[in-house]
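With one protein chain removed, the remaining protein chains of the complex are shown where they sit.
Note that the chains take the letters A, B and C in the order they are written out, and that residue 1 is the start of every chain.
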Amino acid sequence: MLYRVIDASEIPLLVNAFMESYEVVAPVETDQGVNFEVIDSPDEMKLDYISTVVSPKKYFLPPKEELFRFDAQANEVLPTCVEFPKRVIFGMHSCDINAMNRLDLVFKDCERPDPYYVGRREATLIVGVSCMPGENCFCRLWGADEARYGYDLFLTDIGGKYLVSMSSVEAANILERSCNPRVATDEERQAFRNQTRRRQQSFNADIPEIQEVALLMDAFHKDPFWEELGGRCLGCTACSAVCPSCFCFDIVDEMDPDGRCGSRVRLQDSCCSPDFAVVAGGHNFRPDGRTRVRHRMYHKLNGFLMTHDRMLCVGCGRCVTACKADINPIRVLEFFERKGLDNDE
Amino acid sequence: MPRTTISVDHVARVEGHGNVHVVIEDGVVKDVKMEIVEPARMFESMVKGRSYKEASYISSRICGICSASHVITDLKAVEQAFGIEVSQRTSMVRELLVYGSYLQNHAAHLFVFATPDFINEASIFPLAKSNPDLFAKALELKGLGNRLCTAVGGRSIHPITAVAGGFTHEIGAAEYLAFADEMEAMVPFAQDVVDLFAGFRICDFQTQGDMLALVQPDYYPVQSSDTLRFFGDGVEEFATADAFDHISEYQVDHSGAFFAKRASNGKPYMTAALARINASWDHLGKTAKIASAKAGLRPPALNPMLNNVAQAVELVDALERCARICRELAKGEGSCTPAPVRPKAGVGVGVTEAPRGVVVHKLEFDDRGCVVKASITTPTAQNLANLECDIRLLAGMLAESGTSERIIRAEVEKLIRAYDPCISCSVH
Amino acid sequence: MMNSLRAPFGNDGHVCECAQHINSISGRMEIDPLGNYSYPLSGQELMAMNPYRPWSARITSITELTETEKLFEFRFIDERIRNAFRHKPGQFVEVSIFGVGEAPISISSSPTKEGFFELCVRRAGAFTQVLHEMQCGDIVGIRGPFGRGFPLDLMRGHDVLCVAGGLGIAPLRSLINNIHDERSSFKKVTIIYGSRTPSEVMFRDQFEMWRHRKDFDLYLTVDHPDDGWDGHVGLVTAPIPTLELNPNDTFGAICGPPVMYKFVVEEMRKRNISYDHIYMSFERHMKCGMGKCGHCQIGHQYCCVDGPVFNYWEAKNIQGSM
Partner (left out) sequence: MRSYECNRAANSSEVECLPTPRVVVIGLASCFGCQLQITNMEQHLMDVVGQFELVYWQLASSEPMPQEYDVAVIEGAVTTLESMETVRQLRQKAKTIITIGACANTAGIPGIAAAGFNGHSSEVYSQGVPNACGQVIAPRSVGSVIQVDYQVPCCPIDFYDFSAVLSRALYGSNRTVPNRTMCGDCKRNETQCFFEKGELCLGLVTKGGCGARCPKLGRPCFGCAGLSKDANLDAARDSVARYGIEVAEFESRLQLFNQTNEALCEGAKGEYHA
């Protein structure tokens, strides 16, 4: 990987350079908290944020997306064509980049790539930025606190300057054109090392560090804990809405008001939605909060690991805030921690 | 024509359920009953014990058409009770919201409800084929009102954003300016509407009742005034806070809505666009005033059938006024952020001009901000007594001249619709 | 303004794309309703295009099987797609009736019959209601085939024991017909098919013919017999203990209502059929068919790509499968 250093004061130049040929989205602070939005000027951006309410996955998997138009009377697909915007997501954290890498496995680097996802993904440049953990962050537990790939540029704050890892030619060209990237000095390398260590040491120590979660998930599959945790699920799907790695969706037809044509639409969905596993005829394979929450946690903390060799959860902590019923992976970790203590006694 | 009873069950093309019965014997009207058979929902009783936060939300549901007016009226009552001052900007946005409902209501009333009477159709839908341009333009005007309400209030009816002390959300300057442009572009059509309705033939008679409207020095008020005026048989001005001292409500058996009379002289009265124009003619915008004069509508105008024309004139005025307010708001001065609310025991009276006349909400709160007592009167309820008198007058006049029953019936329905009654609102 | 407020969620205002090919330079995708591909099209090419796009197929025959079930025969309108379409027994297609929606339905005809395919559909909800009202000549959209079917290659040269309950006969019929068409490649084939009542038994004539010709050992069984019923009465598990079978040489294939699996598997295990020789088809609501949407997930597996046919060993290793 190529590393260069730029001054913090050069960031606006970089953003402006991107804006010449891309739509730039970046974290913006409003009365609704920090969220990724399209910006018109680098001044609108807030790079030193802890977390956004919702993850930037909406730029790859929009909450609602039209797949194609159809004519319901002739029962045929209609020719449809719209552009993917060329876009830069500026200021993504490592957890979100890692989450996107996981989405890539499902939608891009797989047997049947999803053309909509791939189209958006390939039209998008990613500029990552380093961060310090908030109280709900546990990305380090899954090794998601560092993004090894999946970005075009990654900026690590080393105090008034940024160490930039450059991974794509397209982004490197723009960086070189707009800023004055220079080779890192020994001091700057030292600062980078210190920054990394400071981040690693800043995680909330109250969150139990349990490495063998996936095994424990299997071992405690029938534990009453799942009733206690899942029994309080409100069935709202906020967890999946904010999660950077949740990708379940529904496919529905929406008719135009005139009842002639319509759109086949993909909607974000969630396995915590009460009717998610209902089949024709009405049988629900996961009829209660216990089975639904357990299923979700399994997919996050065990299932994806089985099929793709990494946790699906990236430890971004958004669901900790979003879930009003206090259901989140930290509670699962705490449960396993308690189990350990019980055995010691 | 020895004895005839003209009965219309479920008068169509009005909001709500009303029947009218007119008994004519030997050319003389013996009885007129405007039956208000709308189901009673007991709003005044159901809001008791509920928090001020819920009061305006609930009272908005008194009426779909006048929801913006009910909300603003209720909020004004809450604010008076708690001693909250709202910003100038909040007041302007509220005015925009009320006017948005004027555009919706007047356009809907004039075209969907009233026009079929004058073109001999049962509904507006045939007009879509016979005069597609007029139909499209009328819908566009109504749509503009809807969009204004949606932009300001969050949806076209039952506004979301209006709360005690301000608004929870406001649109940006660019949207305000876009609205201003659209409003101005719509004025010529509104002028045509005035001409259109001025051209419809109406029976020539005058209401014998008084009139009631909000008044304000140098302004055509719809929500900004604290003064009400009775006029007709003597002028009487009073503070909105004392509204229920001057309006006397009474129960009749053939109506779920309370009837009303002017307390001081016991006379029925009319409150409507026509009353506003009579009261505040001087403060109409120039374009509206010219359009009105050209249509032959200038005070004193006492034929209730002219209320249609008065509404059309108000369309012109509302468009210009809204455009001005939008441009002002686009400058971004001041804030609508809700002022802090500290509930305390007390009484507040809110009064605004709903599209069809004066609406009054009086709320009494306990120290937690929960409603202890609520009194609400709507323009339609206040108009019912006067409407009955007018029907008697009109039917008598027509019967005397030997008009056929069919035509009397049609004219009576026309008169009822000219009042633009909002029946579900009147029985709340 | 109104529309932007209406947008159910979110504020990605970009109208979306329908996709066929991605032109990486402009980030633009185009779709040609008929497809602009060289002939003939391989099945893989068919899927390599936009996998969400259904292809028009015409209903060419409708057979009423029972009061609630009909057998539909479909033919793709585009000849290239018709020729490219190949499936395996146990696979399913996504059927579209535009405006009504899409539903996964398992293929009921044998892969040995080319140029058309059959779906056996029970009227159970809004979608199948509309499908049932359709006529010959009407058009639907078809995506697929999807999923992992029964392992025909493994089964060749061995005994096969098929157990179907109710509508479970639909996917198994594909397997059975396929076996029938290459009968000499298989050894002893036993079919146990249970229904609630005689009137709910589907494909009876076909079964009777095969029985007559001694192609298969056939056990038709019902829960509630009527006067004319000459078959067995009772559960589908009943014949299993007394079957003549060679456990090391037998493959089981099971499909039926969810409650049936456990009991049938138990009986097969009692007869010492190996874990990985017992195959079963699971029912879930596959919405995308490509291991993405999550609706058909069982534990960590996706019914639509890892299944719907799993062997018992795999199923045992999926949390929450049975």
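Here, contacts are C-beta pairs under 8 Å (C-beta built on N, C-alpha and C of every residue); 3 or more make two chains touch, one makes a residue touch a chain.
Worth saying up front: this structure is predicted, and the values here are computed from it rather than measured.
Although it is not drawn, the missing chain touches A, B, C when the whole complex is taken into account.
Across C:Ile62, C:Val130 or C:Leu235, the residue that sits in touch with the chain not pictured is C:Val130.
Within the entire complex, the positions of subunit A that touch the omitted partner chain are 31-33, 35, 53-54, 58, 63, 71-75, 231-238, 240-242, 250, 252-259, 268, 270, 272-275, 278, 280, 289, 321-322, 324-326. Along subunit C, the points of touch with the absent chain fall at residues 2, 5-11, 58, 97, 99-103, 125-127, 129-130, 133-135, 137-139.
Although one chain is not displayed, its contacts with subunit B can still be listed: residues 10, 12-13, 15-17, 35-42, 44-46, 50-51, 54, 57-58, 61-65, 67, 104, 108, 112, 116, 122-125, 128, 139-140, 142-143, 146, 154-158, 160-161, 163, 168-169, 251-256, 413, 424-425, 427.
Convention: only the chains that are shown with their structure count from here on.
Taking the mean of each chain's C-alpha atoms, the chain whose centre lies closest to the overall C-alpha mean is A. Among all pairs of chains, A-C has the largest number of C-beta pairs in contact. A straight line joining the Cα centres of subunit B and subunit C is 63 Å long.
Those residues of subunit A that touch subunit C in the shared complex are 58-59, 62-72, 74-86, 106-107, 110-112, 114-116, 118-119, 122-123, 218, 221, 241, 247-253, 255, 259, 262, 264, 267-269, 271, 276-283, 285-286, 291, 295, 298-299, 302-304, 306-307.
Against subunit A, in their complex, subunit C makes its touches with residues 7-10, 12, 14-20, 22, 24, 26-33, 47, 50-54, 56, 96-103, 122, 124-125, 127-128, 138-141, 258, 283-285, 287-288, 290-295, 297-301, 305, 319-320.
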